[in-house]
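Note that one protein chain of the assembly has been removed; the remaining protein chains are unaltered in position.
Let's look at subunit A:
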């Protein structure tokens, strides 16, 4: 009882606090001297669903070849921000994005940019494993086929096999590449989706709570995979689990009520948060 009261008052406090801060909102930033250079940058990104503003003036640099985690309570805008990066919000009616997101200096919201090309460079893995109702092979071959990445059948097979290997799934499915992808277990399906995303040859992989529908063992396998992948890919992961963020990421950004509250090296955020709301969240008092 006591605990419930505390957490509610903490939430209310932070809510009123953020209302005061609405006019001049400042993200607390802890620089990381060891961070990789950033090619992906967001600058003053706001998102509106109709009249409702879901994201307020978010600016962040995503270092390449490392894992950045976006954390925060439900409805804080972390998934919305993630979906801005490959313009998946375009598919939602009435969604408007302002501000700049740049990849290698090119604005992703530039009118000239081809969204198809963009999504080939920035892949995405979703919350619920969503293999197409096709064979395992066809699932992975889907992207290369639509982008014309393979000149012939051998090429295509090579891409499929390499992608499955990178996703750590090949050994488990090599004998049944042509059976339906929906017949795999949840964790295998999610790795299939990761393989599918990698088959297009992206530079950035966005992951929207990739383990929330999985059991702890499958989760551990995926986390290990993410750790391996970061030597070649820039990964942005949204997660509900603070342990997961602490385990897999090098940079962490804390979102609350549509604002980026604090960002910095994962270790600093978790051991020494400078914002009170960040501290409340990682100690379990809001969220």
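Just so we're on the same page, contacts are C-beta pairs under 8 Å (C-beta built on N, C-alpha and C of every residue); 3 or more make two chains touch, one makes a residue touch a chain; residues count from 1.
Quick note on the criterion: contacts and distances are computed from a predicted model.
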"Phosphate transport system permease protein", "STAS domain-containing protein", "nitrile hydratase" or "3-oxoacyl-[acyl-carrier-protein] reductase" - which is the UniProt name of the missing chain = "Phosphate transport system permease protein"
Quick one: which of A:119, A:191 or A:230 touches the chain that's been left out?
-> A:119
Checked against the full complex, the residue among A:55, A:84, A:136 or A:200 that touches the missing chain is A:200
Which is it among A:66, A:86, A:219 or A:252 that touches the chain not included here?
-> A:86
The one of A:63, A:77 or A:143 in touch with the missing chain is A:143
Where the unshown chain meets subunit A, residue by residue | 86, 88, 91, 93, 115-120, 123-124, 126, 128, 130-134, 142-143, 146-147, 193, 196-197, 200
